[in-house]
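Sending over a structure as structure tokens; questions will come in a sec.
The other protein chains are all here in position, but one chain of the complex has been omitted.
Chain IDs A, B, C and D follow the sequence of writing; residue 1 opens each chain.
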Amino acid sequence: MTGFFDIPSDLQHSWTGLIGLHMREALLPVAAGLLLALPIAQLCGRFRWLYPPVLGMTTVLYAVPSLAFFVVLIDYTGQTELTVMIPLALYSLVVLVPAIVDGVRSVPDETLAAATAMGFGPVRRYLQVQLPIAAPAIIAGLRVATASSISLVSVGALIGNQGALGNLLAAAQKYDRPELAVNAVVTMAVLAILCDVLLVGLRMLLTPWMPRGGTRPKPAARRAEITPEGAVR
Amino acid sequence: SSSGDTSDNPLDGEKAEAGTVVVGSNNFAESTLLADIYGEALRAKGLKVGYKHNIGSRETTYGLMKNGSITVLPEYNGSLLAYLDPEAGQESAEAVNEAVKAKLDKSLTLLESSPAEDKDSVSVNAETAEKYGLTAESTLADLKDIAPEMVIGGSPEFQTRQQGLKGLETVYGLKFKSFKALDAGGPLTQAALTKNEVQAADVFTTDPTIVKEKFVVLKDPENLFGFANVTPLVSKEGLPQEGVEALNAVSAKLDTETLLDLDAQVQLEKKDPLDVAKAWLKSAGLD
Amino acid sequence: MIRIDSVTKRYPDGTVAVDRLSLEIPDRSITVLVGPSGCGKTTTLRMINRMVEPTGGTILLDGEDIQRQPVTTLRRSMGYVIQNAGLFQHRTIVDNIATVPRMLGWGKQRARERAAELMERVGLDPSLAKRYPYQLSGGQQQRVGVARALAADPPVLLMDEPFSAVDPVVRKGLQDELLRIQDELGKTIVFVTHDIDEAIKLGTMVAVLREGGRLAQYAPPAELLSSPADGFVEDFLGADRGIRRLSFFPSAALELTTDAVVPADAGAALITATKAPHLLVTDPDGRPLGWAGRDELTAGDIRTDRLLPYGRPFVPGADSLRVALDCAVLSPVGWAVAVDGGGRVTGVVSQQTIGEAIRAAHTAGRADEEKVAG
Amino acid sequence: MIRIDSVTKRYPDGTVAVDRLSLEIPDRSITVLVGPSGCGKTTTLRMINRMVEPTGGTILLDGEDIQRQPVTTLRRSMGYVIQNAGLFQHRTIVDNIATVPRMLGWGKQRARERAAELMERVGLDPSLAKRYPYQLSGGQQQRVGVARALAADPPVLLMDEPFSAVDPVVRKGLQDELLRIQDELGKTIVFVTHDIDEAIKLGTMVAVLREGGRLAQYAPPAELLSSPADGFVEDFLGADRGIRRLSFFPSAALELTTDAVVPADAGAALITATKAPHLLVTDPDGRPLGWAGRDELTAGDIRTDRLLPYGRPFVPGADSLRVALDCAVLSPVGWAVAVDGGGRVTGVVSQQTIGEAIRAAHTAGRADEEKVAG
Partner (left out) sequence: MNVLNFVNAFFSDSAHWHGYDGIPQRFWEHLQYSLLALAVAAAIGLPVGLLTGHTGRGGNALAFVANAARALPSFGLLVLAVLLIGFGLLPVMIPLVVLAVPPILVTTYEAVRSVDPAPVDAARGMGMHESRILFQVEVPVALPLILSGLRSAAIQIVSTATIAAYVSLGGLGRYIIDGLYQRDYEKVVGGATLVAVLALLTLAVFWAAGRLAVSPGVRRR
């Protein structure tokens, strides 16, 4: 009963079950964030005046502690996964919107002019030129969003067993079993790194056109990776 | 001994699934243990049982009981009354139960109380006890003069409850130097007491560390913390008659000594609460 | 024909980029817009494919106002080539080139075949087809840009400083390539540059713009060199106007003399018979060896190791008077050596004769101009 | 004197950037390194101030191995100017220029005074002193770069393609400025460029490098033009070698004739007396108006509205034979007009006379070369 993988029964899940739950609670919001961020970023790209206020708002949102979000949401969505996932989706949004906007903006003017001159309409130009070229920046954003999402799910433990692997942390305290906390931290870190590796692989798959090795990625991609709050620049 | 098998996925959905009895618990070890005991007893009677563990404080769980998310919750009768009606006096366990039932939401009711009692208490650590000469015979009233020099700890909700800082002030006139938010009698509380970060704290009377760490539990002559008999709070609709009977049978067999022993198994021997619950039910012939 | 009719562009911030500009751009020829930075060249070019909308005036394409056509149709009928090629970095070379055909609904196979054909046309190795733009040199990228613009065989090609980002040697190659392609395809090309030499080399007509988007002069390059409209154009043309203008005069009509050419093994009689002050000595194949001076002539004996260098020869049919003059000037004796394609001497010509030819060409040029003016 | 002695640089990745290069760089003159991209020019330059350490050979500065000096001392004794100037964008112009003096421990006041002095020297308006680099044009930035390099009055100036990022007109201005400054200061300048025209214009000596960092030719520009060492150098020099070489021959010795010059109000007698085939007509101040043709000469009456354009005049003292020839070629009658600094005609000269002068210059040049060789 004190082993590394002996999960207390009140968590209702085996270790692998917790992992599955954790990934779902962490990744669905990122996916939702991406789906939301694309049109928002598109709007920000279209109407340049929109970008600064959107950035400002998202930064304030980002500063609101996750726990406060969870607590306020309990009344609307109850003690459910949704309560955890909604704030995480919002945080992902905060990271992804600037990443996409910057990525799309990083497309060289010449390339855009060439596309326009060839008779690309705005939609086709966005889908076939801007978005693919912005892919590295978007994936860089996804990497940050995914890592932070995986980490933040654990805070859900505070609102009653909604933290997946994070519940192990609460259990570690309740039953004074540090090994459970170690288990939680290490598992989450490994999951985050695995996701990161997968995303890097995805980028390589999507961008055979990027110079490999030695050559550094485009500044926009880099930027998204280094300033997660992306915002306020 | 992990327990992915205990339910489908109780975390899904807001309302309890029709026909499933959802047993909830608050975020401390004993509550989990009691929930497991109730749940397994019900399961032994062939009911479909789901768990919603570690929810948080009574403030939260009561809401979930009301809206039907939880069917069964281990409660402490006097503490519940103090939550429902902070002004109410507590003369006897029966009177308390009647008063609670009167105040309860229409959809809820209390089943039979068990003799097992686990009260909130104000305990001081050994150092403080020595300093002020406090013994097992000392009462809360003895703190009157020294309270302003003391930091008291307790779960965050202790700060605002009648059976907490409020009551200590109104009933005993105690005004502490400050309040330090800890957990519900859990490891934070123990650590804070042993490290003397707080001099007094809200400790459950069944807490095995009281003995281990030589905490001194102060007497409560005004009965502020009232009665705290383990009592199942249930939803009238959600629990069928055989369930009611099963839980009453459990209550009949559960006394304070047993509870102390079970708590120690979980908290000191680090056994899984579900295993402890099952083992006890078996030994008590309730499975 | 593209007709730019009193077109004005005032940007929202008040900058007047182009001011009542009128140009007639002839079909199947290269028209160059040249001028200092910011004089409105790019703006003018982009108004032709409506990437910039004029604030005044009209542009007619084959007599029809370009405003009448749907903008994407108009653009697809015009290739567009820009500095750094503006390639799609996320697509292979062949896919870059096939972009417009694919957009026009061609099948994948057909579009790729067309792309392969164009790669050959612009001088790109087929092995580059599957590469991505970053794997190509600047010059190669620029070639891809040209191929992409030509892909759907548009009648009009708009080129905005296409070669200005590559180094001088590569640029020269690209210019030659463009002239060759134009010879084969005969597109209507509007070419923007700020390099007057490029303008003179490529343009059938050259429009010199000045600050504020006003036309300073619109003329064929030779005329530009001989009669700049004003000080601005003259300054812009820079030095050597006279000599550079000679590029437009062929050297074919030069009267060559063979009197002064002798083979190295010629006898003394032949040598002393010559009246020329210098003798060009050739090898048995007729290739030039060098000039023999007066002293040797009188001696009647040629010592090939003491010959003066003959500089470089010119090819009368292919080279212009400019080359001929340069050869004469470079020659220590002032005579230029003419050779055929095989490098065999066909005669020599004195600087003086070249001077006369230049004068004759001037006169003919002036007569032409007067005819045009009249 | 800087002496580069059989220097080799092999980068860690195996690239041999410079291969056994030996050069003697004379004091107080501009030595230009020129060659195609990647031929090791930058590497060579940077070995002189030890920003790259050679893997073989030695470099001597005034006879002493540069390895002997502390590297910072060495560098502070050499100004270094690069493309885009490499200005410190966070410092004002005056602080940029004062960087090295400040580093050498000068007082703030003195360093700023020095900076102001240098701004004037390189032709920057003092009002720019407090600006930041981004507020300057490319040409102005480049001037600041030069001023900064000159600030501590180093005997040596290393310049790596300093003017290649600015447009041709500005570049010409900067080149002229550099020549003027060099006239005044007499630094030992090593100048890297890939533009052969710039090399010829600026260099006292020109080293042409070829791929792999090997020296193709090291000679004064006139010699380079007249006798390229091999096909590589010849190709690199490009067309017009002969004519460009004329830049090195002054036009002062040209024999002018005033016989063919008449004022517009000259009487018929004067006109008909002239034997020249054409007459240059001047206004009362002596400024050229144009050429009168034979017809008018015989008529004995000049109609100024029918004169032929005189092209452009040259100034015998200041301009080279190249300009004189260009003027003659541009002139419809084949005669160049010589004027003084004030634009008044001092005579005319036929293309033929210029041709003779060219030949004479060639002969003199050859004699010189032989003298040097002997």
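Things to note:
The criterion applied here is as follows: a residue touches a chain if its C-beta (ideal position, glycine included) is under 8 Å from a C-beta of that chain, and two chains touch if they have at least 3 such contacts.
A quick note: this is a predicted structure, and the numbers were derived from the prediction, not measured.
Of the candidate positions A:20, A:65 or A:201, contact with the hidden chain is made by A:65. Taking the complete complex into account, A:184 is the one of A:44, A:117 or A:184 that touches the chain left out.
For the chain missing from the display, the contacting residue among D:51, D:229 or D:256 is D:51, taking the whole complex into account. If you put the hidden chain back, the residue from B:60, B:206 or B:265 that touches it is B:60. Residues of chain D in touch with the missing chain: 49, 51, 71-76, 78, 80, 82-92, 99-100, 103, 132-135, 145, 148, 158.
By the touch criterion stated above, the residues of chain A touching the omitted chain are 59-60, 62-69, 71-72, 75, 143-144, 147-148, 150-152, 154-155, 157-159, 163, 165-166, 169-170, 172-173, 176, 178, 181-182, 184-185, 188-193, 196, 219, 222, 225-229, 232-233.
Although one chain is not displayed, chain B still touches it through residues 56-57, 59-60, 63, 153, 155-157, 159-160, 178-183, 188, 191-192, 195, 197.
Just so we're on the same page, only the chains that are shown with their structure count from here on.
By number of C-beta pairs in contact, A-B leads when A-C and A-B are compared. Separating the CA-averaged centres of chain A and chain C is a span of 55 Å.
One inter-chain figure worth recording: chain B and chain C are separated by 94 Å, centre to centre, where each centre is the mean of the chain's CA atoms. Counting partner chains per residue, chain A shows two or more touched chains at no residue at all.
Those residues of chain A that touch chain B in the complex are listed here as 1-2, 5-15, 17, 21, 74, 78-81, 157, 159-162, 167, 170-171, 173-177. Chain D makes touch with chain C in their complex at residues 36-37, 167-169, 194-195, 226-227, 234, 239-243, 245-246, 309, 311-312, 322-323, 325-334, 351-352, 355-356, 358-359, 362-363, 366. Chain C meets chain A in the complex at residues 49, 51, 71-76, 78, 80, 82-92, 99-100, 103, 132-134, 145, 148, 158.
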